[in-house]
Structures are given as structure tokens and as C-alpha cells.
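Structure in C-alpha cells, see below.
All protein chains but one are shown at their positions in the complex.
Letters are used for the chains, namely A, B, C, D, E, F and G, taken in the order the chains are written, and counting of residues starts over at 1 for each.
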Amino acid sequence: MALVYVICGSKSDLEYGKECIRMLDRLGVDSQIFVASAHRSPETVDEIVEKGEKEGVGVFIALAGFAAHLPGVIASKTIIPVIGVPINSSPLLGIDALLSIVQMPGGVPCAGVGIGKSGAQNGAILAGEILALQDSKVRQKLQELRLEQKETIKKANEELIK
Amino acid sequence: MALVYVICGSKSDLEYGKECIRMLDRLGVDSQIFVASAHRSPETVDEIVEKGEKEGVGVFIALAGFAAHLPGVIASKTIIPVIGVPINSSPLLGIDALLSIVQMPGGVPCAGVGIGKSGAQNGAILAGEILALQDSKVRQKLQELRLEQKETIKKANEELIK
Amino acid sequence: MALVYVICGSKSDLEYGKECIRMLDRLGVDSQIFVASAHRSPETVDEIVEKGEKEGVGVFIALAGFAAHLPGVIASKTIIPVIGVPINSSPLLGIDALLSIVQMPGGVPCAGVGIGKSGAQNGAILAGEILALQDSKVRQKLQELRLEQKETIKKANEELIK
Amino acid sequence: MALVYVICGSKSDLEYGKECIRMLDRLGVDSQIFVASAHRSPETVDEIVEKGEKEGVGVFIALAGFAAHLPGVIASKTIIPVIGVPINSSPLLGIDALLSIVQMPGGVPCAGVGIGKSGAQNGAILAGEILALQDSKVRQKLQELRLEQKETIKKANEELIK
Amino acid sequence: MALVYVICGSKSDLEYGKECIRMLDRLGVDSQIFVASAHRSPETVDEIVEKGEKEGVGVFIALAGFAAHLPGVIASKTIIPVIGVPINSSPLLGIDALLSIVQMPGGVPCAGVGIGKSGAQNGAILAGEILALQDSKVRQKLQELRLEQKETIKKANEELIK
Amino acid sequence: MALVYVICGSKSDLEYGKECIRMLDRLGVDSQIFVASAHRSPETVDEIVEKGEKEGVGVFIALAGFAAHLPGVIASKTIIPVIGVPINSSPLLGIDALLSIVQMPGGVPCAGVGIGKSGAQNGAILAGEILALQDSKVRQKLQELRLEQKETIKKANEELIK
Amino acid sequence: MALVYVICGSKSDLEYGKECIRMLDRLGVDSQIFVASAHRSPETVDEIVEKGEKEGVGVFIALAGFAAHLPGVIASKTIIPVIGVPINSSPLLGIDALLSIVQMPGGVPCAGVGIGKSGAQNGAILAGEILALQDSKVRQKLQELRLEQKETIKKANEELIK
Partner (left out) sequence: MALVYVICGSKSDLEYGKECIRMLDRLGVDSQIFVASAHRSPETVDEIVEKGEKEGVGVFIALAGFAAHLPGVIASKTIIPVIGVPINSSPLLGIDALLSIVQMPGGVPCAGVGIGKSGAQNGAILAGEILALQDSKVRQKLQELRLEQKETIKKANEELIK
């Protein structure tokens, strides 16, 4: 049973969506990936949101480039938390997608993370943090991830000293 | 019978929407004004678009600030031309709204005009130009408007010479 | 008989202009392509606009990079709708061209679409939407295009489930 | 028992922090407000995070302007979700704070919302959405808030028709 | 006989145009001021350029806000040097006007100066420097202006020491 | 005898400086090229300016990237017109160099042109236009250049029709 | 005997320069304030730098708006550390001054701090930190300043609890 739905605004965003999936797997969080465009297939977006609500999804992660409306459109249909990952697929380096995601009007929030690959990873970790509030296994995995990050840096320093 | 629907993303955008209405009146184009938020009232947006399609509206003008999804959301539901007017209501001077409007992904276009008051006027004139393709009265009004603009500048120069 | 004139600001913009032509062909809209610079050949621009007006063109699409004056200069000579496509040919990613197109002063509008290739496609579709108001064949083609877009996404999801 | 800690980066951000508190109150979520600077009082930040972890806080909301490190610094100390609200207190309109919040490196996420007042409201609602996953009362309040938003727009339209 | 034509893109730019005139007067350079819009009155622009060419004008100064096409449109009609002064009259602080002026395509240059009041002064001084190449009186006035600037700063320092 | 001094802020800017030289050659304008950094070799800048003043140079063209102070520093030492060409050699696409050139304080102007290669060409043409005020040969060359530009576009259109 | 020279690029920057002086006084650092423009009075800049070098100044703080060349020009004349404070006096919010200060080419550094008032304070504290390396009294004052900052925040929290 998927706890996170990862929705990509276009097929070209799939590589970033899969980055989310990899991180969610690492955190032991079941997830499912979709492609759905807020503009080209709004009905599919509606169907995915409804399906997610029925199945008890805890977080929606939506990735999109250009005028990235997808996260906001999902947020307008549900009160389940929505995380938006801006993708730098347009010539404007992703600043267009970032502003389209975070600058939501008061009343309907989106949780914006960074642009591109590291944003996709962070979107997945943020979803994990939200789910970890009621799932001690995910909490433990998150703590392990933090420790691994510290270890990586420790090793890098040891190599530098040599 | 309204030929143009002017839809404001929030009540605070109404002053700009009325700027559109004033210009459409001047061009002899019947119009109707609405408030509807892509995020806070997506069903109202759907209803307005459906109503517009039934009544044979020729152009939708949508005005919005912040992450201005309204024009794009309308465009995703209809093949009637949609004009988006970015409003500078957020701290970012309207650049957020501008990018959210013009940077639509390939397949579902929005016609973006300038930010704020002059954008609202131009949105209305652009709507007039589209309708004028099949309405000689609007065409004539547009030509008169152009002549008035030339006259205003002519007079300004005459005053400068004095 | 061409219903849309596609005008490229320089030879290097031709690849984007041809993107417009391809989409207009798909929509069953006759079009003609030109090269004309607002700055280097203003007389050619004038001639093309006059020719277009005589031949009953319904929309001008103008593509340009850098300080993209071409759409605005065309708009200053006609009340036929003008669509401007900003091209990212300068070092500034197309933000210079975008602002030069949309930020027209009140009174003479340009319809701005996105930067680069997807903007070129959307410029053509927007032209199609304008012409479809009086042409049921184009209207049908636009609806087919929308359906194809939905199908593409449906198939992408089916592949993801496998 | 507070479920959300609202931490302001400086005394001048308090008005925005209180905007969060008002919204959390409306959602029936207990919260507590603090002032703590990532740079001027890092120890206070540490103490608040530790206290929050002990007391079982579900979400940290951190508001800051300029180079808004506060949300990221909190996120580096806990795996409880952290929401960052960029404040436009520097001359750069809040774009500095926004980038300092969302552009976190891969591994340690912050949930960014919009700049200023509407961002503060949305930060609180997002916190509510996260808590609502395990609290049906908050879920109900969120749904009521959505309905009120729809009502406000409905009324605005009725007034426009008159 | 005017040696510099100062052309304002709209009546609201006149205050900046008069800043140019004041500085040109101080340099002993005869000038004449006009209002002419590249978009609303392109014929007036043509007439002014032709008149200027006939009367032996040495420099055109064009001031405009928004998508400031005026300087570029003048430059496309003459090989007399054109100075463009971007005015911050749109919500975008004048960055739109600046890019519309300097980012001219290769072949037809505009000389861009700073945004707003100090840009207007500098546009006039630059015109003076160009004319001074063949006019020793203007050269002398420019040198006096430089000396005055030095004196002003000298006095400011003397006051600070007191 | 050189009439234009082309000064590059660093060796890496030489390719753009040579673009200037090629265009000046084409206009029949004698020129000389230098490397001098406003920061690393301010004395060399002083020497070049003094030499230029003695030899009766008509225009200085200064090309620089990053915080491009070179044109402004030259302008502070002479009343001969200075043209600044911003080079996109830093990660910021040349916007840093552009603002460092045009945003001069009131009293000491620089003539800014576009970023990079087309800016280098336009800097040279602008220098030609300034010198042409007193040199009919350059004036003729400039008119020929304009005609060639028109011819190039004419031919491009003829090829498109085929 | 002044250990820090505070140099303002124009009289309008004096209020920010005095902010530096106030902070330096608080740190027990003797300082002297000047007005000198890199462009309008380069000789005065040279004199101040020479005087500072003779008198054994430890840090130059230079404040400037627009294309803020002053810090870089000072840095080109000395190897004494130069701190640049960008002032938001132009329409571009100080981003022009910031880039003109930090984006120095490799070889001649400037130490950039924040834009405007808080930048002016931080410039002074940074100067204090540099001098504190060899002056234990300043070191102590800096530590007291840090403690005061912590106290201010502690008190703010105590008030919030009441």
C-alpha cells in the first residue's frame, strides 16, 4: 500500500521522480509513481488525487518544470500535504518552477523544496519526516540516513588528513 | 450577451479586472466580471469556464498575482483563447505571476501581457483585437483608439513647442 | 492563402519559426514564414505587415531573441493580433526577450508565450485557438490535439504500472 | 501542550509569527512562539529544538528574513518536519530569504512556503495538514477553512452580479 | 539650432526628459524635447528622426520605460548615435527597460545609460561628450562640470572634518 | 593614427576585443587594442588613457566581465566618450558586468551596449557612428553596412519562398 | 589615530557611513569618515588611500550604491583589507552595488557584506574582527556585543512567555 504518491508533470521529469522513489525506498516508505500534467491532463490529476485520498496516502510529491502548476493544482483538491519539487527543464534554470510552487496565495499551501536532483531527494526525505511522526520505523531510517551523512563527511576529512 | 469573461483570482485583483471592463466597454465589447481562485475555489473556475463555453464567449481574461495559476488552469479546460494578466500583489513585483503565466508547457498556451494596470488595459485590447477578426464594429473602435493615442501624443508635442 | 504569418527576427530563429509552422500544419492552418528584423530591416517588417493585412491574415506570430522588439513593432502597425515568442539566443536565457515582448506600454498589446521551443509550439496553438473562433475545422483539430496529449500521458502511466 | 513551535529569527519577524499563531488557533492546534536567531543566539535555537523534541512537537515553523538560515539550522538538528517562511525584511524583497530556505543541499530538507504574510498563513496551514494526518479534529477544521474560502468567493461573485 | 533631440516615450517620462534638457543647457548644448511612442505613434517617431537628420542633429536621446523599444526603433532609422535612458515606470524597477535598450542585436547599436534620474543626467553628459569632439566650448563646459563635482566632494570632506 | 582604443579587461576578453577591431576595420576606422585591468594594473589604464588623449583618440571601447569597472574607471579620467561592453565570463551570464557598466552614478557616464559578441560588434558600430559625425567616409561605410544587413534579410526571405 | 577609514561614495551614503562609525565607536575602534567618489573624484580616493597607508590604517570600509566601484578601486591601490558595503540607492534595490563589489576578478579581492543598514553595521563589526586579531580590547568588546545580542533575544522570549 503506497503511502506517498510521486507525480511527474511530464515524461521528461521521470528521472527526477525516480530519484524520489529511490530515496523513499531507502527510508522503507512504499510509494507509487505517476505522470500527470496539470494542463494537458487535468482529469488524470483529479483521478490520482481521489485514488490517493481513498487509499490513505500520507503525502503527495509533485515534480514539475516551467510554470509548475501541478503541486498547486493538487493542493487545491486535497488537504493531504503536497510537496512541490521545481525542475530546471525550461531555459530559466528552474526559477520559474520554484516561484510557481512556493508563491501560492494564502489559504492553500505547497511545501517547496530545492530545484532539480537535490530537491527531488529532499522532497522524499521531507515526506519521510512527515510520515515518521506516526511511524517509528521510518523515524529510525531517517536517523540512520543522518548518521550516514555524518560518516561520509568524517571519512572525507580522514582522507584529507592523509 | 458577454463576449469576454474577466476572471479575477482574488477580490484584491478586482480593481485591475475593472480596468479591463472599462477598456472593453470603450471598445463596445460586452463582458462579465467574476472572482474565482484556481486554488481556493477550483469548482467555481470550472463552472465559469463551462458557462462561458455554453454562452459562446470568445475570450477569457484571467488576472492573478503570486503563483498565478488561474489563466493556465482555465486554459487546461478549454480551447477558447485565454489571456493572462500578471498582478504585482506579492512582494516579488509580479515577476512570479508573469512567469507562472507565460512559462506554460508546450501544448496548452496562455497569452501573457504586461504586469499590473497597463497589462490589464492591454489584455482587454488584445481580447478586442481577437474579436475584431469577426466584428467590424470592434475593429473600428480599435482603430479609433489608435488614432486617439496618436492625437494625445500630437497634442503633447504641441504643448511642448509652446 | 496563409492565415498566419510567422516572422523570425533573424536567420538563427528560423528553427523555432519552423516549430510554429509544423504545429500550424498539424492544426490545418495555412501559414507563411519570413525573416525580418525590427532593427536591421524595418522596411521589410512594414511590407510584411501590409501584405498580411491585404491578404486577410488572422494572426501574426513574431519570434525574436535579445531585446525582442519585433512583436511590438508589428503590433504598432496593425490591430490584427500579434503573438510574440521570446527566443533564448542571448546570454540572458531569454528573460531579456520575454520582458521586451510582454512589458508593452498600455494601448498596444502583444500576446507573450513561453521562451524557446515550447513557446514556439504554444504560439502556434494560440494562433489556432484564435482562428478556431470562426473555423470549426481548426476547432476540431485543437480538440484532437488535446485528446492526443491526454492519451500520451495515459500511456506513460500504463507503462509505469508495468 | 504545544504541537507546533513557531520560531521567529528576529523581533521584527514577530508580526508574521503571530499570523501563524492566529491561523493555528483557528485550526485548533496548540502552539508556542519564540524568538531565536541562527546567528546571534545559536544556543537558544538548540535549546528550543531540544525542548520541542522532548515535548513531542510535530512541526517547527521558522520565519526569517535576509540570509534566512534559521529553518535550515533547525532542520540540521532534528528529523521533525521544519517549515521555513521567508520574510521580505531586507531590501531584496525576500528573494534572498526564499533561496536561503528552499535551496538546501540534498539530505536535509526544509519545506519552503511563500514570502511574507500569505507565506506565514500557509506555513501554519501546512503544519495543520501534517498534524491532520493523525488528528481528525484538525482535519475537520481544515475542511471548514476550505469551505469558508469557497464561500468568500461565492459571495464576492454574488455581489459582483448585483 | 538644436544639436540634441530628447524624445520621451510617454508624457510621464517628461520629468526625466527635462532632467536631460537642464544638463544640456548647463553644457551649452541647444536641444529640443519631444514626446513620441514607438508603439502608439510610430509615424511621429519617423517624422522626428527625419527632421533631426535634416537639421543636422548630432545625438538622439530617447527615454522610455516598460519594454523600452523607442531608442532601438530610432536607431533602426538612422546612423546618428542614439542614447537610451531606461525609466523605472513599470513595476519591474526599470530592469525591463534596461534590457530592452542594451540587448540590441548585432548591427544596430544603442548606447544605454543608467535607470532613472541619474541615467537621464548621464545621457545628457554622454551626448555632450560626443558633441565635444568637435566643439571646444562644450569640451570646456564638461571639464568645468568635472571640476565642480570634485569641488562638491572636497567641500563635503571639509565639512566632515569640522 | 588610431581613432579608437579598444581596451580588454583581461587576456580572456581579447577574442571579444578582436571582434571590435574587425568591425572597426570594416568601417575604415583605425584602432589599437590593449589589455589593462582596472584592478590589477590601474597604472596601465592611466597610461593608455593619457596616451589616447594626447593622440586625439575619439572613442574608448572597454570590454570587461565580472564587476566590470574598467569602462567606468576610464570614464572617470577623461571626457572622451567611453563605450563599455559587458562580457559574460563569470557564472552570472554577464548581468554583473552589465550593471557595473550602465549603473554609473550621475555625472560620469558610460555608454553600455549588449553582453558578449553582439555587444562587441555594436560597441564598434556605435564608435563608428560617433566618429561619422565628422567623417563622411565612415558615414558612408555605416550606410553600406546597413544596406548589407537589409540585403542579407532580403536573400533569406527569397530562400524561404523557394 | 584612526584604525579604520570609512569612505562614502557620495554624500547621500553618509547616513550609512555614520552607522559604521557608531558601531566602530561601540567596539572602541578609532575611525575617520570621508566622502570620495571613484568616478567623480578619483584623485581624492587616491589621496585617502595613501594617507591611510601612511597612518597605518588596518581596514578600509567603502560604502557605495549604483555601480559601486569605490571598494574595488581602493582595493586596486592597496593590500590593506577593503570591506565593501553595497547601498540600495538606485532603483535596483542594491543588487547592482552588491554585484559590483563582490564579483571582483581573481587577484584583487573586496570583502562584501549585506545591502544597506545591516550591511553597514556588519562591515564595521567585520573590521573589528580583523583588528581584534591583534587587539585584545576590541576582542573583548566583540564578545560583549555577542553577549548583548544573546541577551536581547533572551529578553524577547521572556516577554513572549508572559
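Basically, a residue touches a chain if its C-beta (ideal position, glycine included) is under 8 Å from a C-beta of that chain, and two chains touch if they have at least 3 such contacts.
If you're wondering where the values come from, they're calculated on a predicted model, not measured in any experiment.
Taking the complete complex into account, the chain left out of view touches A, D, F, G. Of the listed residues G:Met1, G:Ile79 or G:Ile161, the one in contact with the hidden chain in the full complex is G:Ile79.
Annotation: of D:Ala75, D:Val113 or D:Ala127, D:Ala75 touches the absent chain (contact as defined above). If you put the hidden chain back, the residue from G:Ala67, G:Ala132 or G:Ala156 that touches it is G:Ala132.
In the full complex, chain F touches the omitted chain through residues 11, 14, 33-37, 40-41, 43-44, 66-67, 90-93.
By the touch rule set out above, chain A reaches the unshown chain at residues 88, 93-95, 114-116, 118, 146, 149-150, 152-154, 156-157, 160. Listed by residue number, the positions of chain G touching the unshown chain are 58, 79-81, 83, 98, 102-115, 117-119, 121-123, 125-126, 129-130, 132-134, 139, 142-143, 145-146, 149.
As a convention for this text, only the chains that are shown with their structure count from here on.
Taking the options C-E, C-F or F-G in turn, the interface that duplicates A-C in more than half of its contact pairs by residue number is C-F. Counting C-beta pairs in contact, the pair that comes out ahead of the other among F-G and E-G is F-G. Averaged C-alpha coordinates put the centre of chain B at 34 Å from the centre of chain E.
Multi-chain contact residues of chain A, defined as those touching 2 or more other chains: 37, 40, 66-67, 90, 92, 102-105, 107-108.
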